[in-house]
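The structure that follows is given in the form of structure tokens.
With one protein chain removed, the remaining protein chains of the complex are shown where they sit.
Chain lettering (A, B and C) follows the sequence in which the chains are written, and residue indices restart at 1 in each chain.
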Amino acid sequence: MKGLISEPFQKYEIPGPIKALVISKPKVVSSIIKRAKNPIFIVGHESTKVELNGKKPIDYVIRMAKASDIPVVAVSNTAREFLKRDFKPKALMASMEIGNLLTDPNWSINGKGPHDIALILGITYYVEWVILSGLKSFAYNHLKTISLDRYYQPNANWSFPNLSLKEWYENLEEIARELGVMEK
Amino acid sequence: MKGLISEPFQKYEIPGPIKALVISKPKVVSSIIKRAKNPIFIVGHESTKVELNGKKPIDYVIRMAKASDIPVVAVSNTAREFLKRDFKPKALMASMEIGNLLTDPNWSINGKGPHDIALILGITYYVEWVILSGLKSFAYNHLKTISLDRYYQPNANWSFPNLSLKEWYENLEEIARELGVMEK
Amino acid sequence: MANLKIRIDELHTDKIIAKGFEFRVGRLIEEWEEEPGPTQMPNIASLRDWDRKLLSKYKPFYLPFCELCCLCTMGKCDLSQGKRGACGIDMAAQQSRIVLISCTLGAATHTAHARHLLDELIAKYGPDHPIDVGGASVYVEAPNIRLVTGIKPKTLSDLEDALEYCEKELIHLLAACHTGQEGDNIDFESKVFHAGMIDHVALEICDIAQISAYNFPKADPEAPLADIGISVIDPTKPTILVIGHNVPPSIEIYEYMKKAGLEDSIELCGICCTALDLTRKTSKAKIVGPLSHQLRFIRSGLADVIVVDEQCIRTDVLIEAKRVHAPLISTHYRNFQGLPDRTKDSIDEIVKDLVSAQVPGVALLDSEKVGEVAVKVALSVFKKRQKFKAIPLEPEVIKDAKRCTRCGNCQRVCPNYLPIPEAMLAVANGNLEPLSNLYEACIGCGRCEAYDVCHQGLKPHSMIVGASRLKMEQDRFKIRIGRGAIQDTEIRAVGGPIVMGEIPGVVAIVGCANYPGSWKDNAIIAEEFLKRKFIVTASGCAAMSISMYKNEDNQSLYEAYPGIFDAGGLVNCGSCVANSHISGALIKIASIFAKRKLNSNYEEIADYIHNRVGAVGLAWGAMSQKASSIASGFWRLGVPVIVGPHGSKYRRGLLGRKDIKEDWYVLDGRTGKRVYVGPTPEHLFISVEKKEEAMVLIPKLCMRPSDTTKGRAIKLYHYIDLYTKFYGILPDDIHLFVRTKADIPTTMKEEVIKVLEEKGWKESEIPSLDPTLLSKFVRVKG
Partner (left out) sequence: MANLKIRIDELHTDKIIAKGFEFRVGRLIEEWEEEPGPTQMPNIASLRDWDRKLLSKYKPFYLPFCELCCLCTMGKCDLSQGKRGACGIDMAAQQSRIVLISCTLGAATHTAHARHLLDELIAKYGPDHPIDVGGASVYVEAPNIRLVTGIKPKTLSDLEDALEYCEKELIHLLAACHTGQEGDNIDFESKVFHAGMIDHVALEICDIAQISAYNFPKADPEAPLADIGISVIDPTKPTILVIGHNVPPSIEIYEYMKKAGLEDSIELCGICCTALDLTRKTSKAKIVGPLSHQLRFIRSGLADVIVVDEQCIRTDVLIEAKRVHAPLISTHYRNFQGLPDRTKDSIDEIVKDLVSAQVPGVALLDSEKVGEVAVKVALSVFKKRQKFKAIPLEPEVIKDAKRCTRCGNCQRVCPNYLPIPEAMLAVANGNLEPLSNLYEACIGCGRCEAYDVCHQGLKPHSMIVGASRLKMEQDRFKIRIGRGAIQDTEIRAVGGPIVMGEIPGVVAIVGCANYPGSWKDNAIIAEEFLKRKFIVTASGCAAMSISMYKNEDNQSLYEAYPGIFDAGGLVNCGSCVANSHISGALIKIASIFAKRKLNSNYEEIADYIHNRVGAVGLAWGAMSQKASSIASGFWRLGVPVIVGPHGSKYRRGLLGRKDIKEDWYVLDGRTGKRVYVGPTPEHLFISVEKKEEAMVLIPKLCMRPSDTTKGRAIKLYHYIDLYTKFYGILPDDIHLFVRTKADIPTTMKEEVIKVLEEKGWKESEIPSLDPTLLSKFVRVKG
């Protein structure tokens, strides 16, 4: 075993032998982002579904994206929530569409060369599971994936374990903070 | 997560959501055996395949069986090795046959009421995997299974993690010792 | 095709001697006015070029639902990250193989259904019973059959040749899935298309046979309305519940009721397609609802007898029936349920055993017997049986909810991860609403109640239903019964407007009830497009779900909209097998309206539909292997299909790349020139997560290269309008769809031109185009 792993949130979504490494510390993520050549952020509807202390996960997404200048793809119907916050996603698509594009090593959303890191948050759990599975099998040569969802996504390269809402927020806050302070 | 788990030795033998608890200390096993009403020991050919310091796993089996008076079923072609050691297994069968019998809550090899604990050692890894899977689904109401094999068997209730030969022997030694000193 | 009968009174040959026998030749394919085209009864190889053409534009994106293969004893094999199995297969080929297994399984199910139905109908109505799908208004009675097999069926027995062809091809397809066969994923996908094409032939055989024999509505836009919903069932009457897809036993129940004068004293109701088809036979039948209602309705205890035929039956139906003491009758060897086969026993004996609960159920493979037994048992059982219920009352729900520890296990096994734990908390505090809010989203799968899931022994599904009594009382709607085919005259009327793009599109809302959210989403989507004057067709569980919703005027959409195949019409074709009328209508547009040769001319027709007919399928709750084969029949015709999020588990999308210009050229059939036409339609198969996404995609996927500027402007209008409505922003790909300024919707000129300018759009000349993907359809003059 190469590191800590966890169990799928939907219990029956059992992955193959290789499972996501658990993000043990938020710093893991921020430093991966720091080192990334061209990260991309994919954000779905679950990012707007919960709220704690007046904040939604989408708020952290925006902070992170701004801090590190990461292009955001708003998937499913999340665009409106971004716009409400005066943040214009780079593109709107279906989760399957962006998944498909990411399998192409020659594609990028910003012309800055292939994406090497995809950050994912807020896609329907089981849909994210299969899309990450698609990327795991068809983009493994050029792309690593990080799920920032509340629940363990075994097909990512890195994922949080299953977290309470509060823990999740703490983690997101910490990542956003780390990115905010970093030189860019 | 209810406890520590491990990964299957044959990497692709992925079990369902429920996986064997890892036997963290040999004592776990000896105390389960102590509490068992009618344990049974199923021993296959891998018990005679390796040797370390002049001892084979079958030697530990015999010590344990004798110490706790556990009936032994010798599966596949292991009988000869038992007899060589002057130990007469209670029965000889195919691993699938004993698996099948154990799904019957009314069956026991010794007329002492149903078996509640099955200790398993030495069946071909992938065969043991599916037999434990059969027991997991069709004997879960009355039987718990413990794999004492060198490699993690996720479909058992308890199993060692993947061990080096030396670690395996140490664990077996310790269990045999604990059973030997216990009152019976 | 004609049936030639020859009677020979005495015959000697060198090999046989026979006396007084009669034989029937049912294998002469009568010539139509048309000579057969190039692809009569195509085999796997015949349409491969066409398939590969489509698949080069719509490349599969595989979403392995499992990274292992477990099909043979060399496995399991781990295929992730470039690994190959012990047989040499890679992940892409494996995923496409699984898709092929699924589609073949689906098509086989329809084919077997057709075989069963046809045998039974021929036995009852004779091989010469005429095919009559819509009298004079439906001259092209079997567009799929004619297109694929070249057969123009006149009688029931004529359908047998088409059916044998289906059986043979499916066996070849299944064989291709064996370990050590095909290795190329695109070839697997081509075989998937083949399975889909076969499937639509089988579907058509089913439906035109039953329409003809049972005199179902014959392409009738004014087919009557029927009752649907749990609360339309009168609890004071003996009730027979039928479940499944193969309607003959249910019809025999009705026939026996009629004969016995019991039409009004027994409730005959059904779940899934058998119910839909039964209402096509008699206005006395009622529909409970789609598959998701199975568990809750059985547990309601209203049914006194349960009769199952095949498909979409809960496999634990016997256990559930026992819980409410309702005898079960299995009518099909595909679904014996372990019950004793009493087909040869006397009716009285069987009735006695069922009524006395000697046996919990019987298998009875004779439809007429089923009719009599079911009615007799219902009458007797009703008297002695109180309506046992397996659903808790509200106080019990509240009491139980207090025991919930909010461990989350139920949510974690729920396919829709419904927030049961939170709802339990509310219920414990006396507020039933959050739990009852799950009523429409719960697909009734029962997984949350499985052994060991809830360590407190709670039954979340039952509690949801128990908390929703008020809702269930309002479960009372109207559905237009399945009208069957589309009339030739309707096709003539709409062909032009559709091909020009003036009717913005045909949306087929079909498929099962595995919805990710409320079942009402189907109706909301349908309403949106009815208002926008699309043609909305429906079938199966989706047709039911559409009805289970009231609009502002407290009407179901079937009451609010006409049943015509025209702009703003809501067309319930019928049960799942009626999907063939939807593909059939598209084929008929090419053949009747555009006069393309129909007989055995698949490529040309599909090429026409793909490039010109703005149609799209939506299977929001697609669940089964049948649904996948139905979809693949549309794919081969080049018709895009959208599925809900659970559809991602079909293991792949067929996605276009609008960013790759090279992919979007067609040939102009008149000049042979390659012409860029933009990404129209953009995808062939896609799963989306939210209904808003589906609604935005529908008009977009209705765009076709052949759209006139007026038509394109209309489609663009709906696309942009829905996009901005849901996303609050203009789409960033408008420039790909606007060819000339005339394509711009007039009411949106300003904004659109701004976008176009940003994108550096330049007007291009659109010659009036005869678009085709295949060079063989280029007829350069001179």
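A few notes on this one:
The criterion applied here is as follows: contacts are C-beta pairs under 8 Å (C-beta built on N, C-alpha and C of every residue); 3 or more make two chains touch, one makes a residue touch a chain.
Note that the structure is a prediction, hence the values are computed from the model and not measured.
Put simply, the missing chain touches A, B, C once the whole complex is considered.
Only one residue from C:Gly88, C:Gly135, C:Gly672 or C:Gly728 touches the chain missing from this view: C:Gly88. Touching the chain that is not shown, out of C:Lys649, C:Lys690, C:Lys715 or C:Arg739: C:Lys649 (per the contact rule at the top). The chain not shown here is touched by just one of B:Pro71, B:Gly99 or B:Pro161, and that residue is B:Gly99.
Mapped onto chain B, the footprint of the missing chain covers residues 9-12, 14-18, 44-45, 75-77, 79-80, 83, 88, 91-92, 94-97, 99-101, 103-104, 107, 123-127, 130-131, 133-134, 136-138, 140-141. Within the complete assembly, residues 11-14 of chain A touch the chain that is not shown. Annotation for chain C: contacts to the undisplayed chain at residues 2-4, 6, 11, 13, 15-16, 18, 23, 25, 27-28, 30, 43-45, 48-49, 65-66, 68, 70-78, 81-90, 93, 101-102, 104-106, 108-109, 111-113, 115-116, 154, 164, 167-168, 170-172, 174-184, 186-187, 190, 291, 310-320, 333-339, 341, 343, 365, 413, 415, 443, 445-447, 450-453, 514, 622-626, 646-647, 649-650.
Basically, only the chains that are shown with their structure count from here on.
Note: centroid distance chain A to chain B, computed from Cα atoms, is 43 Å.
Mean C-alpha positions place chain B and chain C at a centre distance of 50 Å. Averaged C-alpha coordinates put the centre of chain A at 35 Å from the centre of chain C. Contact with two or more other chains is made by residues 68, 78 of chain C.
In chain B, the residues that reach two or more other chains under the touch definition are 11-12, 14.
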